[in-house]
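As you look at this complex, bear in mind that one protein chain is not there, while each of the others sits in place.
Up next is subunit A:
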Amino acid sequence: MSWTIDVDQVRPLARGAAILGTGGGGDPYIGSLLAAQAIREHGPVTVVGLDELGDDALVVTAAMMGAPTVMVEKLPNLDEVVASVRALEHVLGRTVSHVACAEVGGVNSTVPVAAAAALGVPLLDADGMGRAFPELQMVLPTLYGVTASPLSFADDKGNTGVLTTVDNTWTERIARVACVEMGCSVMIAGFPMSGAQARESLVRGSLSTCVGLGEEIAAARAEHDDPVRRIVERLGGRELFAGKVVDVERATTTGFARGRARIEGAGGDLVLEFQNEHLLARHDDRVLVTTPDLIIVLEHDTGEAITTEGLRYGQRVRVVAAPADPRWHSDEALAMVGPGYFGYDVAPHRFDGAAAVAA
């Protein structure tokens, strides 16, 4: 069954997406403003489930690429969103029938809403990760042989480009260089796939989940209930830790917001390692959870997600772990998004603390 995203649904969608974004995916506020602006200009967006998708549909993902800290200064435009999809259509020689989210996360769940509105096409109730990851190729369609290429990108000045590459890693490498040159904030469109491929590879129902989470927070607050507990229940996860942020160390030398946050609470410190997203949680020296399961930092009382760039000294937070899409736990997937890929020399740990047997 299809449903509609109107201006009023943008806020719960962004709120929920920020939670699943595990600290990455950018400021949910800017993305929501952009989506709301697009809906006001072009009308509401129709959202269709994967089951309603015809085999011959042409689905592309629309996203923003770059540093989240840049996006809160150099605000994105709708023109770039449209230009990237048009550039891709030009190369494919076909018109795009559906837009999908590559990931869920603050901005990349709302940019596709803006894109669908501005292009006048439906949006899929699905995404490529069921969470957020920092690199382009880190989507489930990669495991099914769908490649990012051809991938288009567009900047604020009107420059566009389309890459055709030999594999997703090259797409990521080349696009990243272009992105930095273009001011570290571009709109991209890629992963062209048929309806059949989308049904097989994407995470089902993610936008509904996001809107549901967002509404859950609002309801919990209206009922004076604990929003964090309600989020944990809905995600089937667990609360790891509660405390105060006492140190945030960052470096952006490789174009990612890489760093480490220390949270002081009852019975020791929790350390979070992040690269755009939270990737590893350690209590003193014990690893609690690692990527690909979800590590989520929430504001202590309101349950609002805090992005990694929004982490600040003195914040009172609660850290939640939740299961990722089961397909992320295959050996092939772990090679792409497991802790080892990000340079952490630890075995993957599931949200409930279970460690994978070292291979």
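The rule is short, and it goes like this: a residue touches a chain if its C-beta (ideal position, glycine included) is under 8 Å from a C-beta of that chain, and two chains touch if they have at least 3 such contacts; residues count from 1.
Methods note: contacts and distances are computed from a predicted model.
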| With one chain of the assembly withheld, which option in "ABC transporter permease", "Carbon monoxide dehydrogenase", "Hydantoinase" or "Ring-1,2-phenylacetyl-CoA epoxidase subunit PaaB" matches that chain's UniProt protein name? | "Hydantoinase"
| query | Touching the left-out chain: which of A:29, A:144 or A:341? | reply | A:29
| field | Option touching the unshown chain, where A:251, A:335 or A:355 are the choices | value | A:251
| Candidates A:67, A:148, A:272 or A:296 - the one touching the absent chain | A:67
| remark: Note that subunit A touches the chain not displayed via residues 29-30, 33-34, 37, 67, 69-70, 72-79, 156-158, 180, 183-184, 248-253, 255, 266, 299-302, 304, 306, 312-317
